[in-house]
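Note that this complex is displayed minus one protein chain, with the remaining chains in position.
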Amino acid sequence: MKQRPLDINSNDNTLFTTEQCNNHCIMCCQPPRKIDDIDYYYQQNIKRVMLAPKDLPHIALTGGEPTLMGDKLFSLIRLIREQLPNTDIHILSNGRKFADPEYAKQLKLAGEGKVMVGVPLHSDYEKDHDIIAGSKGAYNETILGLYNLAIQGIAIELRIVMNKLNYMRFPQMASFIHKNLSFVNWTAFMGMERVGFADSKSEHIWIEPIEYIDYLCKAVQLLDDFRHEVVIFNIPLCLLPTKYHAFAERSISDWKNKYTDCCEQCRLKEQCCGFFATSTQLYTGIKPFN
Amino acid sequence: MKYYLLPFKFTRLGDHEILVNEVGDLLYVPIGTAEQIVNRTIEDQELYKTLVANFFISETRIPALLDVYAERLAEKKRFLDDYTALHIFVLTLRCNQLCVYCQASSQDECVSHATMSMESMRLAVQHMFKSRSKYLTMEFQGGEPSLEPALIRYGIELAEQINETEKRHLTYVLCTNSINLTDEVLGICTQYNVLISTSLDGPSFLHNTNRGKQDSYERVVKGIAKAREVLGADRVSALMTASELSLNYPTEIVDEYHKLGFTSIFLRALNPYGKATDNADWEAYTDRFIEFYKQAFEHIIELNKQGHVMIEEYAAIILRKLLTPWCTGFVDLQSPAGIVNSVLIYNYDGYMYASDESRMLAEEHDYTFQIGKLSEPYENLVYSHKVKEWAKVWNNETIAGCSDCALQAYCGADPVRNHTTQNDLYGFRPTSLFCKKNKAIIEYIISCVVDRNEELMPIFRNWIR
Partner (left out) sequence: MTLTIDRQIYSDVCVSKVVYWLSAQYAIERSLNGNTETLSIARNDGKFFNENQLKSQCLQMLNDYKLRQTIDDETRDIRTILYAKAFADDENLTLE
């Protein structure tokens, strides 16, 4: 796949590392492929890093699953640290490889404190998480990976993609995070992008935000009560009770961000994340704030 | 459905059942749920998932995440790693008040023989640094410790000197009735950042009656004001003790604290030691205290709803144990017990004691919890045969009446209290007033959280630090 050029004015600069993944998340917007592409992208990314603007604030490593690069991940990170010393590195990973404490340790050494790992959690219940992740054993490895990252002092972002299979347990997940994963730097509840499997298998996966808003707000309240950082991504402000607007972020990558006609009359348009241009349909229930 | 049980406790609370796992996570469920879990007849699928996720049951014989659960358990007992953090220095029995419930058996202001020697202070400070805790609190008590400024200064300066190499985090606290806060005493407090913990029982009529002197309240209020002015309001805190008379005035006491600008209050019961044991029937006192606590608590909630800050400290501790994964360092409610593990006393008589109450027993010639002479080596004291005997009974996980109690994770063991009230280190739970009081209050706080969650969590969230 063709990578977009790294651009200092963009809010989304990524290094795509592989199309392979050891999970098969049912709502994945980048469904994995079995293809031996690690070296291909590795070489490409080395060049991209060498040519990147030096004052790039963030760079993300995505895929597929970046940890499938094995030790090459650390080489790439070390290169980024060397070439772009002021750039924060955000790795999107299912976290499973970090169940190996040595791998987590190596990341700590390579990252020199500038690395954050974004890890999706689909449920507090093992079987539900594994079903959504499309892989048996995913949950246990992910949780253990989170613990090993925490032991190494690596910053962690927990990502909860909100879908039909997990929305009813948002409050229980919040409680679980508070009790067992309180070391994460923040938890992001993310609205789904309606592409890929989320669209083609929508009757299994898709759910409108208005159906889960109550569960979401309960979960956000619980985490906030105990002073955990929590954010809401990709949910427009008109779908959230005013009390929870403060948690919503302008989260959508600029190159796929759009607003619709009624947004033009909305007084909160500037603060609102809007919608995914890539989604096949808009959320239901949208209306402007007058 | 096939699954394996993990250890958990249960009991009925009102119309519900509570289930508590090994790290104190609580689930509020319909009555009969524990039985369903054991019989493998759970019908509620979401409950089933919650039980698995929260380590009440496991789908494999050995849970895959057992190490995570073990880490949570270790965190709950993290205070053990730090070892003794609170060190109480009882400087003197001299006092300038005659509190009706005085546990210290205070002697007159002019008596001088009941005061710690400089040599004892020197030995005591050295013992304090033998504890490996990164955080050391040096707390001065009495009698009235502010009557001994030279001793305070000597002790602090010695600690500061030793700390130049030790590099611990030192906190100093002066427990005073605030009547005698001279410029000299306040000077020491300013110089070394000493916190002031004072006693305020309530409005003037109550405080004066409790203290046995008619002008006590006025002088305390003046003392508090002076201390606040010199040290800053955040360096001055107050404690109350509920005498029998106090039990009639829950709202008045809370209002007094609020009026004087305090943002927290600790609703403390009397301990059955010292002069307090001359008083009435302890069972009746305990029952009345429980009622008093609830009434005062509801009034505190009202104040909070009106936008004022007023934290009840005992509840804050229980809430922290109940609602967070974090360790709590409250020596009165701990297992293993707070004695020795978290607190040590260096008494004016040149001896080390297991707890504050232990040295009060000695005033009545009961030396059961006297550990030994300060001149002995630390290891001989803290690892003595005596202390090892206490260690056999200082866990509530293993003693009769506590070992299967659903509230175990929130409560603690107190061999000293057992000895004092029941003449038995091990204790007999069915008649234990320590048990009765703690059970009633912990259950009350749990009910507040589960039955009145929406109403009270906005307040409780600010109490948990």
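Letters A and B mark the chains in the order given here, with residues in each chain numbered from 1 onward.
The rule is short, and it goes like this: a residue touches a chain if its C-beta (ideal position, glycine included) is under 8 Å from a C-beta of that chain, and two chains touch if they have at least 3 such contacts.
The model shown is predicted, which means the values in this text are computed figures rather than measured ones.
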- line: Sole touch to the unshown chain from A:Ser123, A:Asn140, A:Asn180 or A:Gln221: residue A:Asn140
- request: List the residues of chain B that touch the chain left out of this view.
  value: 4-11, 22, 34-35, 38, 58, 60-71, 73-74, 77, 400-401, 404, 428-431
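One rule holds for everything that comes next: only the chains that are shown with their structure count from here on.
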- prompt: Which whole number of Å gives the spacing of the CA centres of chain A and chain B?
  reply: 44
- request: Spell out the residues on chain B that touch chain A in their complex, using ranges where they run on.
  value: 25, 46, 49-50, 52-54, 59, 64-65, 67-68, 71-72, 323-325, 457-458, 461, 464
- prompt: Which residues, counting only chain A, touch chain B once they are in their complex?
  reply: 123-128, 140, 143-144, 147, 168-169, 172, 176, 178-180, 182, 225-227
